[in-house]
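Missing here is one protein chain; the remaining ones are kept as they sit in the complex.
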Amino acid sequence: MSEKISRRDFLKLASVGAATTAVLTGCGPASRYVVREPYTKMPEYTYNGLSTYYATTCRECAAACGLVIRTMQGRAIKAEGNASNPVNLGKTCARGQATLHGLYNPDRITEPYKGIRGQPLGRESGSVLDWDAAIQVVADALKNNNPSEVAFLMGMAPDHLFDLVSDLTAAIGAPAPVRFGALGMFESRATLSKAAENLLGQPAMPFFDIANADVVLSFGANFLETWLSPVAYTRGFAKMRRGNPKRRGYFIQFESRLSQTAAKADEWIPIHPGTDGLVALAIGKLVAEAKGGVTPRAFASVNVADVVTKSGVALETLESIVHHVVEAESPVAIPGGTALGQSNGLSTAEAVLAFNALVDNFGKPGGVSLSPLSPNQNVYHRPASAQEMTDFIAKMKSGGIKVLFVHGVNPVFELPKSLGFAEALSSVPQVISFATFPDETALASDYIFPDHHGLESWGYQRSVTGTQQSVLSGAQPVVSPSYNTNSTVDVLLRAAQLAGGKFAEALPYADEVAFIQSKLTNLIGETDGSFVAPEINTFAAYFQQHGGWWKNAAELPTPSAASALGQGVTVEEAEFAGEGEFFFVPFVSPTLAEAGANKPWLQELPDPTTTVLWNTWVEMNPETGKELGIENDDVVKIVSEAGEVEAPVYLYPAIRPDVIAMPFGQGHTAYGRFAQGRGANPADVLGLHFNEAGDLAFAGMRVKVEKTGRKQVLSRLEGKLGVYGFIEEK
Amino acid sequence: MATELEQAGFTNRSEEELGGRWGMVVDQDLCTGCQACVAACSMENNVPFVGEEDAGYGRAMHWIRIERLWESTEYPEVKMTPFQPTMCQQCHNAPCEPVCPVYASVHSDSQDLNLQVYNRCIGTRYCGNNCPYQVRAFNWYDYTDARIRPELTTLQNQLNPDVTVRRRGIMEKCTFCIQRIHKAEDKAKSEGREVEDGEFTTACAQACPASAITFGRIDDPKSEVSRAATSSRGKHLLEELGTLPRVTYLAGGA
Amino acid sequence: MSEPITLLAMFEDIEPASEGVEKLQQMGVTDDDMNVISGIPVKNTILGRPAAITYVSRIGMFGAILGMFLGIFLIYGIPYLYPLLVGGQPIYPIPQGIIITFEMTMLGLMGFSFIGLFVDSGFPSYTPQKYTPEISDGKVALLFSCPVNEQEKFIDALKNAGAVTVAPVEARHL
Partner (left out) sequence: MASYAKPLARQKHAEEHEEDPRQHLMHDPLPRGQMNAMVMESMRETGPIFWIITAVLAAFVVFALGYEWYVLIMQGQGVAGVTRPDYWGVFLVNTVFWIGISHAGTFISAILRVLKVESRRPFTRAAELMTTFGLVQAGLSIFMHLGRVWLTYWMFPIPNQRTIWPDFHSPLMWDLMAITTYLLCSTMYLFLPLIPDLAMARDRTQGGWLKVFYKTLALGFRGTEGEWKNLTTAMNIFAFAIIPVMFSVHTIVSWDFAMATRPGWNSTVFGPYFVIGALHSGMAAVAIVLFLLRSTMKHYKYFIRPEHFNTIGMLMLLVSMAWAYFYFNDYIVPWYGGDIWDKLFQEYAEEGPKWYLWYTMLICNIAVPWLILWNRKWRETPWLLALAGILINVGMYLERYIIIPVGVTINRMPFTWRQYEPRIEIPMTVGTFAFFLLLYMLASRLIPLIPVWEVQEGQEAHLIRKIGKAEISTLSEME
């Protein structure tokens, strides 16, 4: 990049853009090479009392929502949604709002460190490195190892870093980078895309257009909480409910506990775990019969009476649902979450998709279709399933991996303990983490070369699903980095140059921006997008200004219903691992998700259904509690075949008496003062059982519950006296 | 007499006829209880977090809280009441106002809002006591003082300079993001016009993914909020008290 | 007539004291020239003396009116100076007005009665005074002045009336 775009040129472009879009974006700190200057020398785009707004992408989850950050005098003040980004249309979730608590978190990693693996960080421990040395380390790690023994483990977000690493590994013949995230695991993404591949012909994330549906059957899909793209789906839900003045969409949730999503359903059906697929088939069969004509093969085999007994859903209920479906113009069924996290998850997903085929909503408004590919993407790619992680870990243990780069993921915390990732790490000679926060994995590696926080760094991110448009969401620094951190992309680029040879050839980029722009070139001149630009500089400027580039029109590859209905779907009974009187249902905490625990305001947010703050709880039906003599705030030990975990009980009226549930997101042993030693992690008790698609059957376990005799009062936002009554037995 | 009767709720007249300038509508049928509004509000208004123990004791400082009760707790006929985001209702006849001995909670003529003047407050907590909606939050400690809570030193970079940071012993509450109202009004004034509907909105309404919260001018019959407020589903909290809240709730259900 | 002298006659009880008063009156001592000092309040009629005049109640009344105006100012003057709306209540409320006015009136009444006591009795007075501690032991003292040359006459008269001692008295520090 010889001719560097100066800030002045940029502002010209910006002003042009400003006329066309509401987002006022200077490219302040974004002026390529970030310098920190005293406020006495304030850059001309910051005036006292005036805010500057920067469009960027939210990195709190992989949904790629667009953000506009309000900054004032070099400080990020408020995160607001980017109104023009099709994924979230100006809306944000709680985690997006709290992203600033990540940026200004007191526990950020401030410098590159070496040789930790356990011992504490800090200058006094003499473990601080300078960046040249750090980059040398990376270069050596790349050069001195057999490429096949170099591994990259990355977060779920399909971003520019992932592209860069893919290029690198492809060029040097190293195994492709592995993407993983606990969210993906609890969403059973692999199962979904496998089912899509089997029935719809493409391994894409199916897109469920609930916005235009009038009856929604959700089989354990928590699309209002964390599932796939919560903001987008919440918007869809709102449209479904009140978008059409003539009719109010009807929403039925099948789930063994009343989740936040189920709480919004018109009908919540506490279904026996693992029978979602059967119920879907049964409903399908009844619908087919109600519609008359021949019942498609997919539903032929199922025996309704049998389903009724197995699922515990009364026949009348089924019939009323069928009635709703038959009456509806555009019904849609969504498989997800706990329904797929079963031994029979894949067939369940297929059954539900087949149901959609039956009601013939493929590619129609309010129906199912495939999520579009992102602008600069040509093949669907999904994060690794738990099965694949197991293989990966096996490879680590067998010493097949000499150097492991970890970025954007915290497998030690996110993977079930039983997978033994922590142990596997010890058998990897060199582990290099690019973590921004001192999470469990980072502290267990040899080096931490901290990346900028998302709001301090460049980038782009593909939107995998959640919108009908093809979206590439752009990111730019909104503040200059607070600490001595460095962009991982830059680190890899410079390391590659240092390593020279094929490495240098693989990554011939001057810096991160150059690399990003190289990935955007294929969009120059595209006329059907959010903006048109003649050449890369203008395009890059607009790209930052708009917060990305996206197609204007919806484009959804339509699968064929015939193939879906043609093949027989049989949902065999789910097997439950281990013994014990309870089915164990872990779910992702709606407010914390997998990485929110270190943000104090997310901790302070109450769980929507139980209103518990700052802690982990075990949901148990009061009746069950009475039988076992367990009261609120009694600490119980949950014992599974794989392990045990302790947490206080919340007697939750809206959960099946034979089910206990536990939120995922707390129980950190590191990860900063707000997260460390707080709550418990249900992943500790998850056993290694997979469904046909290789996803973890996390909801397919039986567990025992033991009283510990201890009490730990849960902090609740609700007043127990008012919500659950105050009459004392005396 | 007629007006008293109307104020007591014997009226079919819509809010704007009874006055008011800024108003809010919350559609409980849409609210998914996702807490985005709570987070947004806290980020915008420098609301401090109080930590596990205090929050559990009832000292959480949320300016907006999402309530949910149970219609029935008998499994399987369990029924949860629709999520109800509860913030200051900006009553026209606010019970919290006359009880303050030092005019710390006064009524704004021009905006018909319920003001809380932090630096006037001496902490008698009568207003909090007298608020039927229990939406006032009291600073039980110096929650915002980094000398007492070192973890705030970096987090304070994020404080919104348009909003006062409150010290201990002071009552605070939702202000309808009055700093945004002022910004918009000043802008409109400088351009010699009235504030337009949708020109700006409160932090909670801006964030809400389900667009369950609508904010705007209820004295403008054409505005989105007044149309929503006059919907047949509309109701006020504790209407019988005749406090004339400026927040309308749209009931859930069909 | 020669310069007067002040004598103090001590009586064991009220009965003889009133006798003494009567004697003195017969002997032409005016009521202004005598005073009865006692350890307990004694009705003037018992002693056969004119009633003492007191201004305490009038001063109190004056205070009450003053207090009332203060109260009225507080409740109605202040909002006139700084009108602020609260909770749909009138700027000049009547009921609150009654309360504040009442309290201030009462404060004025009692406060000024108290002050009135001081003013009227010349409290506090730490100057030397004609007094003897026995009075607060229940004795009744009759303080009067008479011409020096006739003092024996008065002394005998009072002795007959039942006075324990009758002696010239010097002002002393109490």
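Going in written order, the chains are labelled A, B and C, and every chain counts its residues from 1.
In this section, a contact is a pair of C-beta atoms (placed from the backbone, for glycine too) under 8 Å apart; a residue touches a chain by one contact, two chains touch by 3 or more.
Quick caveat, the model's predicted, so the values are computed rather than measured.
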item	value
Interface partners of the hidden chain - shown chains only, full complex considered	A, B, C
Touching the absent chain when the full complex is considered, from C:Thr6, C:Asn44 or C:Thr165	C:Asn44
Per the touch definition above, residue among B:Asp142, B:Glu185 or B:Glu224 touching the missing chain	B:Asp142
Selected from B:Asp29, B:Glu44, B:Glu67 or B:Asp220 as touching the chain missing from the view	B:Glu67
Chain C residues that touch the omitted chain in the full complex	14, 35-44, 46-47, 49, 51-52, 54, 56-57, 60, 74-75, 78-79, 81-82, 84, 86-87, 89, 93, 96, 99-100, 102-104, 106-107, 109-111, 113-114, 116-118, 120-127, 129, 131, 133, 135-138, 143, 174
Interface with the undisplayed chain - residues on chain B	54, 57-59, 65, 67-69, 86, 95, 98-103, 120-126, 128-130, 132-134, 136-142, 168-171, 238, 241
Sites on chain A contacted by the missing partner chain, in the whole complex	718-723, 726-728, 730
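Methods note: only the chains that are shown with their structure count from here on.
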item	value
Centre-most chain, if every chain is reduced to its averaged C-alpha atoms	B
Chain centre separation (chain A, chain B; CA means) in Å	32
Distance between chain centroids, defined by C-alpha means - chain B, chain C (Å)	64
Where chain C touches two or more other chains at once, by residue number	none
Chain A residues counted as touching two or more neighbouring chains	none
Chain B residues within the chain A interface of the complex	27, 29-30, 32-36, 38-40, 42-44, 49-53, 55-58, 60, 62, 65-70, 73-76, 78, 80, 83, 150-161, 203, 206-212, 254
Interface residues, chain A side, partner chain B - complex	49, 72, 75-81, 88, 90-98, 100-101, 103-106, 108, 224-225, 230-231, 234-235, 237-238, 241-242, 248, 258, 260-261, 263-264, 268, 270, 482, 590-591, 600-606, 608-609, 611, 613-615, 621-623, 653-657, 673-674, 678, 713-719, 722-724
Chain C - residues contacting chain B, complex	84-89
